[in-house]
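Every protein chain except one is present and positioned as in the full complex.
Letters A and B mark the chains in the order given here, with residues in each chain numbered from 1 onward.
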Amino acid sequence: MRIPCPYCGPRGNDEFTYLGDATVRWPDPAAPDASQAFHDYVYLRDNPSGIHQELWYHGGGCHAWLVVTRNTRTHEISDVAFAAGGKP
Amino acid sequence: MASFAGRERSALHGLGVPGHYGRAGTAGLVIEERTDLALASITAKRGKRFALVNAVNTAFGVALPDGPRRATRGSVTFAGTGPDRWIASAEGSEAAGFAAKVRARIGPFAAVSDQSDARLVLLLRGPRVRDVLAKGVPVDLHPKAFKAGDVATTLVAYIGLQIDMLDDAPTYQLSVPRSMAGSSWSWLNASAAEFGYDVITR
Partner (left out) sequence: MNAPHRLARGGLIDRALPLSFTFDGQAHSGFAGDTLASALMANGVKLIGRSFKYHRPRGILTAGSDEPNALVELRSGARREPNTRATTAELYDGFIAASQNRWPSLAFDIGAVNDRLSRFLVAGFYYKTFMWPAKFWELLYEPLIRRAAGLGRAALAEDPDHYEKAFAHCDVLVIGGGPAGLMAALAAGRAGARVILADEDFRLGGRLLAERYEIDGKPGTEWVAEVEAELASLPEVRIMRRTVVTGVFDHGQYGAVERVNDHLPVPPEHEPRQRSWKIVARRAVLAAGALERSIAFGNNDRPGVMLAGAARSYINRYAAPPGRRIAVFTNNDDGWRTAADAHAAGIEVAAVIDSRAEPPARFAALGIKVLTGAQVSHVHGKQSVQAIDVIDSAGRVARIACDALAVSGGWNPAVHLTCHLGGKPVWNEPLAAFTPGAVPPGMHVAGAANGALTLAECLHAGVAAGAMAAVECGFPIASIMMPSAQDEASGVTPLWHVKESRAKAFVDFQNDVTIKDIALANQEGFSSVEHLKRYTTLGMATDQGKVANVTGLAILAGVSGRAIAEVGTTTYRPPYVPVSFGAMAGHHRGKDFRPVRLPPSHQWATEQGAVFVESGAWLRAQYYPRAGEKDWLETVNREVATTRGSVGVCDVSTLGKIEIEGADAAVFLDRVYTNTFSTLPVGKSRYGLMLREDGFVMDDGTTSRLAPERYFMTTTTAQAGRVMQHLEFCHQVLWPELDVQMVSVSEQWAQFSIAGPRSRDVLRKLVDEKYDLADKAFPYLAAKEITVGGITGRLFRLSFSGEMAYELSVPARYGDAAIRAIMAAGEEFPITPYGTEALGVMRIEKGHVAGNEINGQLTARDLGLGRMMSKKKDYIGRVLAQRPALADPDRPTLAGFKPVDRKARLRAGAHFLSIGATASAGNDEGYMTSVAFSPMLGHWIGLGVLKRGPQRMGERVRAYDPVRNGDVEVEICNPVFFDAEGARLNG
């Protein structure tokens, strides 16, 4: 695959590290159900067939964490954004 | 009290012996180590990007690039290496105490760290320079795709490094982690041998 990094431009996936689902949110550690919420956050991840938002780390380039919208069936990448927000 | 003055070791110590190597004849590549550069990494503080741009402009007369490009004024250059990240370099009289000077001038708006010793910096030029670089640099270096002033941070031979195009000669600058100087030198030598190369010092 080649991932169009919003900072560096398109690069081979060997420059990136995959983390997984970008839609899960870090739970509130102070919430009463924090234990269950963190369990779900760490261990229960969907593995959808089709469009998926994923976190990729451009460690071989600009060190940005990216949210990559990828079709897991075709590898088509429809969007890439900085995880931290901000313009490309 | 021992003095370290004059006992610094270049990153290429023992490796970059001047001479002609590889195929005999005209060199396809000329390699020169830069040992006169002072380097400082710069990361904008949160919400201070515009203030930083102004501060850099005021202090150094350089428009801070907003992407993977470099901008130079006099002997000072700022190169974009990531979102809100740059590496600044200085040569000549600006080099002494450069990181401290940068910190003094833009410190309120950016984190600054001295990186003057962190890298092996090589200048590469010659008629076959692109053919040599193609043996490891995954970025398209065609003059339409990568122009003078462009910068790329990438992996070459499994080594994370920065490549800058300095001019249309063309001259490229490779900045390699110091600890990997030997491995990157081995890759460069193996890649350039086919065309013949000169190692020179200023």
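In the analysis below, a contact is a pair of C-beta atoms (placed from the backbone, for glycine too) under 8 Å apart; a residue touches a chain by one contact, two chains touch by 3 or more.
Here the structure is a predicted model, which means the values were calculated and not measured.
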Among the chains in view, which touch the chain not shown? A, B
Against the hidden chain, chain A presents residues 1-2, 10, 12, 17, 19, 26-27, 29-30, 34-35, 38-39, 41-43, 55, 57, 59, 63-65, 75-77, 82-85
Residue ranges of chain B at the interface with the undisplayed chain: 1-5, 7-11, 13-14, 22-23, 41, 43-47, 85, 110-111, 113-119, 134-138, 140, 142, 144-145, 157-159, 177-184, 186-187, 190-191, 193-194, 196
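Everything below uses one rule, namely that only the chains that are shown with their structure count from here on.
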Return the distance between the CA-based centres of chain A and chain B, expressed in whole Å. 31
So in the complex, which bits of chain B are touching chain A? 67-68, 80-83, 85, 138-139, 152-155, 160
Would you pull the chain A residues touching chain B in the complex into a rising list? 7-9, 11-12, 14-15, 59-64, 82, 84, 86
